[in-house]
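Pasting in a structure now, in structure tokens, and then I'll have a few things to ask.
Partial complex: the chains shown occupy the same locations as in the complete assembly.
Labels A, B and C are assigned to the chains in the order they are written; within every chain, residues are numbered from 1.
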Amino acid sequence: MSKTQVVKVKDIEIGGGQFVAIAGPCSIESQSQLDLISECVKNSQAKILRGGIYKMRTSPDAFQGLEHEAFNIVKEIKEKHNMPFVSEVTDPRQIEELYELVDMFQVGSRNMYNYSLLKELANFDKPVLLKRGFSALYDEWIKAASYVTSQGNAQVVLCERGIRTFESATRNTLDLNSVAYIKENTDLPIIVDPSHGTGVRNLVTPMALASAAAGADGIMVEVHNNPEKAQSDGFQALTPEMFDHLMKRINTLTQALRS
Amino acid sequence: MSKTQVVKVKDIEIGGGQFVAIAGPCSIESQSQLDLISECVKNSQAKILRGGIYKMRTSPDAFQGLEHEAFNIVKEIKEKHNMPFVSEVTDPRQIEELYELVDMFQVGSRNMYNYSLLKELANFDKPVLLKRGFSALYDEWIKAASYVTSQGNAQVVLCERGIRTFESATRNTLDLNSVAYIKENTDLPIIVDPSHGTGVRNLVTPMALASAAAGADGIMVEVHNNPEKAQSDGFQALTPEMFDHLMKRINTLTQALRS
Amino acid sequence: MSKTQVVKVKDIEIGGGQFVAIAGPCSIESQSQLDLISECVKNSQAKILRGGIYKMRTSPDAFQGLEHEAFNIVKEIKEKHNMPFVSEVTDPRQIEELYELVDMFQVGSRNMYNYSLLKELANFDKPVLLKRGFSALYDEWIKAASYVTSQGNAQVVLCERGIRTFESATRNTLDLNSVAYIKENTDLPIIVDPSHGTGVRNLVTPMALASAAAGADGIMVEVHNNPEKAQSDGFQALTPEMFDHLMKRINTLTQALRS
């Protein structure tokens, strides 16, 4: 097993031995929504805030994110709660405008093969959270990371988020083999997204625990104060109460395994 | 979440709250081999012994198991070490002869859809370990179990053993979502086989831990005293030392999560 | 490309250059049903009759076929219309009783890995139609065929029937690459089942044509006089009129390609 390289998101270390939770809504919907969720997840010991500004949606008619409208909301809320912030970049031309706003650029599953975007991110000094393409081989994922790291920006964190299989009772098949494989064969930190990896609210907590036990360096979880009314992916969002319970269980587990 | 039904394999309970390890060689190769491995895995707190008598092999030219030659070996060793024994049945005509020998019938992944075999097993009073077909939907797996349970034999334990996907760096993709899904939607106990679920020795331990964290009722692990010389699947077998380490870690984890 | 071995089903040759259509209902439901469909498909130039006696069904509560009740029906109808008959065998213990009834034993997709069944079929002198497991590698399929052929019964015809993928708009993904691959790498004849390969009535005809163009030696098609009332798989059955149209198109195509 290789020694994991530490990636810093502001003052939060990923890969350094502390299990890191990234949490927040799928999409940023309003200032009050982001404020409320941020407060909750911070109280439950999430270390990094997530929230979608530009959304990748299957249909052009679906909600595409607040886009520029979200910028001021993010600025205020991340300052108020003093949390680093990660959000998805979907186009190389967005990088500059997002640069001041985000502390880590997220590259989504559908953009893992977007080598133009990856090459561009290599020119910046911000960490990149690289989600696995939902049908990407480990080898393709590792090589996609090297599109960023081989050009100078060594700050890449991988994120397993489930793969597409024949099974349809879950949204994706969360592949935790990948966590053990990446740990065994690379020095990249890796976190897990059990929200997309299951697509079913009640399966998120057991899969988050399994991720920690498999050796992941953290998780990214969707939390919403009112999942039924969420503008995207509400069916897989945890309530703040569920997230708090999850964090307590994770803490118990990671402390036991560390000893 | 449903309450899990308890299945008894002799005096060992699966689904009753204790995490149960089933261990042993892929194939029974000789008396001394089975004796040595049984002693090791018992010392490491495995509760049930496994060992292949009839093997399902892709090619008719591959080693097909010791078949009848293994019968006396099994009788002696399971008595000597006082361990319940599970082995695969591959043909309805084998059930009667295996009945006295095994304490649980295993139905392998390639036979999950063998409804003739399942209907026949419904007529006996021995528990059945039903592995998931490597491309079976959860729903098909649950319905396959009902081929046994709907006829009177209610003693079925499911076993997740990985599914077939595009990824080829691992032998199968271990789908731990299935554990959480089965726990949420059925009352069947479920264990995990991380040996076939990864096909890579060094990935077995993290995936066994992940299985426990996901809520599985146990694991089934291949252990071999000399994996390089094993007649089948040596690449995924743990050494007795690795298995002992695994069991200590599992114990730490399950105790922490139970508290 | 290897020369294809010819398999004879009574006086019908598969693999000998003539494109052979096997047609009939998914399940035999009654004498009048089989009689009517047989007459139609024979008039449209189908050469072999198909019809399920023992059905493999996901749920134990689904219709399992007429079983013994179908025996006399089959005897009368195949004699009346003078057509060879193929039907699925799902258990090695059925072989003897089916031996006099069928002219070719069909091994279904879910039994491709049922090596006990294949080994038993090797002892008989009837041709075997071996469907591809819905997640079977070409190599596994070819090796499964060798469980029959290596023991003396060289009369095996492969049948591509679609594989399980992430796509759910069709019941299976018909993999016609397999036809070209089998032709290139083996001497086994191969036919295609576009009914299961699509699971959608309106896609059967174009895929049957595509199968012929890819080089298949024949097709197996489900035809039902009243698809809406069929006891199984009615949604993918052609009406006799659709089948007649299909056969005319196939004939045009195969004649053109032969010239």
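By our rule, a residue touches a chain if its C-beta (ideal position, glycine included) is under 8 Å from a C-beta of that chain, and two chains touch if they have at least 3 such contacts.
Nothing here was measured: the structure is a model prediction, and the numbers come from that model.
K.L.:
All chains share one sequence here; work out the copy total for the full complex from the 3 shown.
P.N.:
Result for the total copy count in the complex: 4.
Everything that follows uses one rule, which is that only the chains that are shown with their structure count from here on.
K.L.:
Between chain A and chain C, which partner chains are common?
P.N.:
Joint contacts, listed by label: B.
K.L.:
Find the most central chain, measuring centrality by the gap between its CA centroid and the centroid of all protein CA atoms shown.
P.N.:
B
K.L.:
Which integer distance in Å separates the CA centroid of chain A from that of chain C?
P.N.:
48
K.L.:
Taking each chain's centre as its mean C-alpha position, how far apart are chain B and chain C in Å?
P.N.:
Centre-to-centre distance between chain B and chain C: 35 Å.
K.L.:
List, in ascending order, every residue of chain B touching at least 2 other chains.
P.N.:
Expected reply: 135, 139.
K.L.:
Per the contact definition, I'd like the list of chain C residues that touch chain B in the complex.
P.N.:
Listed in rising order, the residues of chain C that touch chain B are 56-61, 90-93, 110-111, 113-116, 119, 134-135, 139-140, 143-144, 146-147, 150-151, 164.
K.L.:
Contact residues on chain C for chain A in the complex?
P.N.:
So the residues of chain C touching chain A come out as 135, 164-166, 168.
K.L.:
So in the complex, the part of chain B that touches chain A is made up of which residues?
P.N.:
Result: residues 1, 135, 137-139, 163, 165-170, 173-177, 179-181, 183-184, 197-198, 200, 202-203, 206-207, 209-215, 249, 252-253, 255-257, 259 of chain B touch chain A.
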